[in-house]
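Only one protein chain is missing from this complex, and each of the others stays in its spot.
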Amino acid sequence: MLSEFLVITVGAILVNNFVLSKFLGICPFLGVSKKLDTALGMSGAVIFVMTLASLVSSLINSFLLVPMKLEYLQTLVFIVVIASLVQLVEIILQKLSAKLYESLGIFLPLITTNCAVLGCVVLNAKSAPESIQSTWYGATIYGFCSALGFALALILFSSLREKLDLADVPEAFEGTAISLVTAGILAMAFLGFSGLV
Amino acid sequence: MSEETPTIQLPDPAKLVVSNSPHMRDKPTINKIMFTVVAAMTPALIVAVLFFGLAALEVLVLCTLSCVLAEEGWNKFMKRPSSWKDGSAILTGLLLGMNLNAGAPWWICILGGFLAIILGKQLYGGLGYNPFNPVLVARVGLLIGFPGLMTTWDKPQLGVMGIDGVTAATPLGLAPGETFIKDMVLGNVGGCLGETSVLALLIGGAILIAFKLIKWEVPLMFIGTVFAITGIAHLVNPEVYHSPFVHVFSGGLMLGAFFMATDMVTSPMTHKGAWIFGFGCGLITSLIRLWGSYPEGVSFAILFMNALVPLIDRSTIRKPFGFTAPAKGEA
Amino acid sequence: MSDKPRKFKGGVHPNDSKALSAHKAIQEAPLFDSYKVIMHQNIGAPPELLVKKGDTVKKGSLLANASGFVSVPLHAPTSGTIKAIDKVPGPTGISVPCIEITADGEDEWGSPLEPIADWKTTDAAVLKQRIWDAGIVGMGGAGFPAHVKLSPPEGKTVDTLILNGAECEPYLTADHRLMLEQAEDVVLGAAIIARVLGLKTGIIGVENNKPDAIEALNKVASKYNIKVQGLPVNYPQGAEKQLIYAVTGREVPVGKLPMDVGCVVQNVASAAAIADAVVKGLPSIERITTVTGKPLVEPGNWKFRIGTPVTKALELAGGITEQPAKLLLGGPMMGIAQSSLNVTVMKNTSGVLLISQDEVSQYTSEPCIRCGRCVDCCPMQILPATISQAVENKRFDWAERLNVMACIECGSCSYSCPSHRPLNQQFKRAKIEIQAGLRKKG
Partner (left out) sequence: MSTAIIAIIAVGILGALLGVIIGVVAKAFAVEVDERIEEVTELLPGANCGGCGYAGCADFAKGVVSQSATPDQCPVASPEDVAAIADYLGIVAEEKDKMVALVRCSGDVPNTVRSLYNGVRDCRSAVLVAGGAKGCDYGCLGFGSCAEACPFGAIEIKDGLAIVHKELCVGCENCVAACPKDLIIMVPEAATTHVYCNSPEKGAAKRAVCKTACIACRKCVKASGEEDHMEIDGFLIRTNYENPPGPELVEAAACPTTALRIDTEHAKGAYAGESK
């Protein structure tokens, strides 16, 4: 049991990092990583949405879709759930922290279509029935840890990009180009964790 | 005094340079620093050539040449001033050579040199701006691209000039129990050129620390952490895990701890940061060595910690002399 | 207070080159034909001009009067006529108004100040007024009016007087020779300042590379109940905050004055001038200045009148043997490079220095390799390399957050940088921009 949790957490954060080894959620990874502050905000939002979406979707999946044999509706229903959750986060954020809301800009609604969130939820639903991931708490932990992995990559990357801002990068490589190069090297570094679990 | 007056010369004001203080500069330049590091590496280079023969020399020369060529080619192409004389490309080349094995084909050396200089350094704007250690970018890139070539090691043959394809496993790849620490200290083990002689590397490290070119906290914490973690693992289960001495004296740990983790550009600037950096490198190295699928984790660990450096730097901003908390609010 | 001085963190050890002039006794400079006395020689408000073109003045008579509390009067260096109220390049390179006096050669005395024979029984306020009237400023470099430092505002108590004889700047030996040859004056000045502050004693801090000066001071110090403290040789040992830490172990908070930790720091040259002003009634019209540098024929230490043209000083030193790269007023670490020979000796000119071509070539700035040498040597414990990057990208808000305002501009970081980055200049810029930003905010 405990080791299984360990596998989920370490696996989701380091080994099978959503961004750097599954290559999911690249859009916000590149888009919101210009500044560490926004990256932190985005990480918070993603952690919140991903954990909640995992929980809600897992519940809906095991208590609604599976008993009613509606598994073929999974993708559809999950998207609706994620979209509504994002909507909620957006409304609340706008009220509570207008500054963060403005700096996240278009990327907040984009979490809706963030493949990392959907990917996580679908992975939960598709996991073997006997694995811990198929239970609602296992799914929640997996969602939370995947989001942590996403946050880790995002924060590392944004601090690197802040540093790159001060660098004398050749004009042709300025901006996204050098960011992608950096992301590639970062992914290489994460590859070292393979086989840990 | 009056009769002297005509002969007294005064400065020509038009030739005076104005600049901001200070008007004195300390002696070290980038160039001198780089070549001191090369000098510190010389013992290890000599041992490598002694053990692996001409093939090692060939690898080192090829790597250095390709790095210098890549640097100059890029400078020409980008119309930047020539920069190989600052010694950084030469150092990168030698370090890269130390990270390859003696039987590495020529094209691996050339490819590695270009990867290191172009991808690892020049794309970021050259010396001083690269967030990752160029040597490790090249090494990890090659390791992922050509895992077979990069993990077959030639057996060192003292005095034999030339290699005839005798291969040996790195100590970390052997089953626990088969320890041969004396060989490892001297360098009579398989591995990359720079992974062999602990003694030579230690001499180099001592030179670097003596000249204050590296922060001693990094190698100390790096090696210390590896020793501690692998020691605990060994105590828990000596059947599965190597003794900590094997871990410390083998693989690229010494090379990494003294020559690569301490790379000025890609390590933290403060001493506090150096403690954290060294600890992180040690932790990840141990994790990968003990449980990962790669036998060696030093490169990955340093590369990963390189990515953490901006965050470490940010969180270790020290308080200035006479700093008082602004909340105090005295009259 | 322990007797062992503390060593502040950081610092550098540049080649001090003091041997050029350290053994040369102080010589009295001859009377020159004309003097150009710069009007504004103190930090704070410029004094009010009292003379006009064609007036005759006597040695020591008032040329200008203090225009406020943070302002000091100015006295004529010799007798003669006012030739013009002209402009000369000031110490920062910008032309500033000056009073040009043509000496009549008589050097006739005419100071309004009477000697105060028995200073030990004289009221502290009278002594302080005398220091003000004599126009004494901090002669170590900044030129801060001495009397202001001796007037702690209400609510602040001063319990320690420190005299700065560290002379940590390479090349300069003026204070060294002063302490050696006029030890009594220095100690007497210290005793007078202590009396003004209501203290029993004072401490003279001297770097250990001047053992003869320490010995000379020790011989007379006990007579006036003054202590002499040897200090480790480390640049910038003579910076106020580092000196206070070395002597007392107190840290002056960022943005605060020595007074906030109960200390008053005066330069030894100022102390000697104060002694002269009180006991001899001599206003601040002369000072000891080191004229040195490898290109000079005969470097040495001279007692110059204020307003002596630098060309005359260089002639006294025998002129040059080769074209120097730089002409500096002050020491090589914090002195200011001049582009003109028309500058003059001021109250705070501790040195006239020529730097040869091989000592300083025209360095080009290279990218930072993050070696951390500047971080190690910064006596204020800030992060020069990081701040430099912020300034280069015009991120003065970052620079402020990284405590650039704590910088004392000692130049240790630029000195030690292997990439020859103009760190010090960048920090000066940042400080000015941040202050301008604060003013804008109101």
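All chains are identified by letter, namely A, B and C, in their written order; residue positions are counted from 1 within each chain.
Definition applied: a contact is a pair of C-beta atoms (placed from the backbone, for glycine too) under 8 Å apart; a residue touches a chain by one contact, two chains touch by 3 or more.
Predicted, not measured: the structure shown is a model, and the values here were computed from it.
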{"item": "Touch partners, limited to displayed chains, of the chain removed from view", "value": "A, B, C"}
{"item": "Candidate in contact with the missing chain, chosen from C:Ile336, C:Val352 or C:Leu383", "value": "C:Ile336"}
{"item": "Candidates B:Val17, B:Ala228 or B:Ile317 - the one touching the absent chain", "value": "B:Val17"}
{"item": "Residues of chain C in contact with the chain not shown", "value": "87, 92-95, 336-339, 362-363, 365, 422, 425-426, 428-429, 432-433"}
{"item": "Residues of chain A (touch criterion as defined above) contacting the omitted chain", "value": "60, 64, 68-70, 73, 76-77, 80-81, 84, 87-88, 91-92, 94-96, 98"}
{"item": "Where the missing chain touches chain B, by residue", "value": "13-20"}
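Here is the rule we go by: only the chains that are shown with their structure count from here on.
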{"item": "Farthest-lying chain, centroid of Cα atoms versus that of chain C", "value": "A"}
{"item": "Dominant interface by contact count, named by its two chains", "value": "B-C"}
{"item": "Where chain A and chain C are represented by their mean Cα positions, the distance between them in whole Å", "value": "61"}
{"item": "Chain centre separation in whole Å, for chain C relative to chain B (CA means)", "value": "46"}
{"item": "For chain A, residues contacting two or more additional chains", "value": "166, 168"}
{"item": "Touching two or more other chains - residues of chain C", "value": "367"}
{"item": "Residue ranges of chain C touching chain A (in the complex, touch as defined)", "value": "367, 389, 392-393"}
{"item": "Residues of chain C defined as touching chain B within the complex", "value": "8-9, 12, 14-15, 30, 93, 155, 170, 241, 245, 251-254, 256, 295, 311, 314-315, 318-321, 323-328, 330, 332-341, 354-355, 359-360, 362-363, 366-373, 375-376, 379-383, 385-386, 402-403, 406, 409, 411-412, 414-420, 422, 424-425, 428"}
{"item": "Residue ranges of chain B in contact with chain C within the complex", "value": "1, 4-5, 7-13, 15-26, 28-30, 32-33, 86, 125-129, 212-213, 215, 264-267, 269-270, 313, 317-324, 331"}
